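Rest of the complex left out; these chains stay put.
In this document, chain identifiers A and B correspond to the written order of the chains, with residue numbering beginning at 1 in each.
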Amino acid sequence: MDALNTLIASTGIVHFTVGQVVMMLVGFLLLYLAIARGFEPLLLLPIGFGAILTNIPLAGMGEPGGLLYMIYEVGIGTGIFPLLIFMGVGAMTDFSALIANPRMLLLGAAAQFGIFATLFGAIALNWVPGLSFTLKEASAIAIIGGADGPTAIFLASKLAPDLLGAIAVAAYSYMALVPIIQPPIMKALTSKAEREIQMSQLRSVGKREKVLFPLMLVLLTILLLPTAAPLIGMFCLGNLMREAGVVERLSKTAQNELINIVTIFLGLAVGSRLSADKFLTTQTLGILVLGAIAFAIGTATGVLMAKLMSKLSKQPINPLIGAAGVSAVPMAARVVNKVGLQANPHNFLLMHAMGPNVAGVIGSAVAAGILLALVG
Amino acid sequence: MVSDLLLESATLMLIGMVSVFTFLLLLVLLMTIMSRVLRRYSPVKVAEKSSKTDTVSNGLSPAVVAAISAAVHQYRQQHK
């Protein structure tokens, strides 16, 4: 009967801790959000599943020797996975709208105020008893305001690996919540007249401009901000493969099979950081609150910047497109389009919002580089 | 202690935002220059290329298009 005892001792039931049960519920919640609600399912489904697997008692899948542990160490500990995702995103991104109207980059810049204000806020939270963030942790949390998953994971893996799970979950959750978070802020900061502004059609963009854009961006990064070079470099490599026209098979693979494989593994690895001891802390609560604030501030400063540009510019600019500056591609641009249509049924802002939207990706990668340079 | 950190993070906020704007403003500048230069030296090509891109972007693979035209052509031959 020894064997029977061994078997019973090896069932999960008798070993569950409360924390593991709670984290497993968190995992199932993420699966629910991903599948039933369509919240960023490509990431939240594997993250949720990874959270479940890593909290199984005795299985040790998130501990040394376990599958999830190995995936984490190889892919996120080294920074490789977020960089490959960024390469794939670069290969998927069409910069035409931004090249046609480069000033949209300023909206992407303004929206990063969400990041830096949140960094300040996180440090201020140290006054709250029980909460304590170092400058590195605060920076890693603040990057949630960049509304860019791979950038957040890359920075968190460098500055605050222990918070990575909560930060990634917050980032992707809020990116999925953009349609709920942004519209009230957008409407509060703009008048109906402003929201009705129609913008003039974008000029067409030539192939050469598209090829030179990633090269120029990487060059500027090299000169001014080498700490952002891995992120922006891989992003530009992907975009160059897309636009060069001579390596289509590499570009296709980067934006399909390769990014899909990495996404599955990245999700599982992030999920493996959702263990009870790392996630069930007061810090996580702080992260969730700060993340939402960061999103809101970024949206607001984006819209305010667009209002300013609208006043100064000869060309008509609809201030709504400033909200797309947080990135969250392409969700934020779609939200802009929707809110624009509510004000004026003939006002299609989608293409105009794509410019600030992709500018937001660059902006948050730049912000990540600055944080790495100053805090890392 | 916290106030030291707060001061530091306020500085970070200032320098960070200035840097982000500087970086992206320089990018705006570079892009504007690039576009002007390119359009001065090859104004025609732009239109050509973009129309080519349009054709590709309807999402049909050349094989499918070829197959369909062949099928329709063959059908037309057999039934006229």
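Quick notes
Assume a contact is a pair of C-beta atoms (placed from the backbone, for glycine too) under 8 Å apart; a residue touches a chain by one contact, two chains touch by 3 or more.
These figures come from a predicted structure and were not determined experimentally.
Here the complex as a whole is made of A x3, B x3, with one representative copy of each chain displayed.
Everything that follows uses one rule, which is that only the chains that are shown with their structure count from here on.
Annotation: 20 Å between the Cα-based centres of subunit A and subunit B. If you check the complex, the residues on subunit B that touch subunit A are 2, 5-6, 8-10, 12-13, 15-17, 19-28, 30-32, 34-35, 38-39, 42, 45-47, 49-50, 53.
Those residues of subunit A lying in contact with subunit B across their complex are 99, 102-103, 105-106, 108-109, 112-113, 115-117, 119-120, 122-124, 126-127, 135, 138, 204-209, 212-213, 216-217, 220, 224-225, 359, 362-363, 366-367, 370-371, 374-375.
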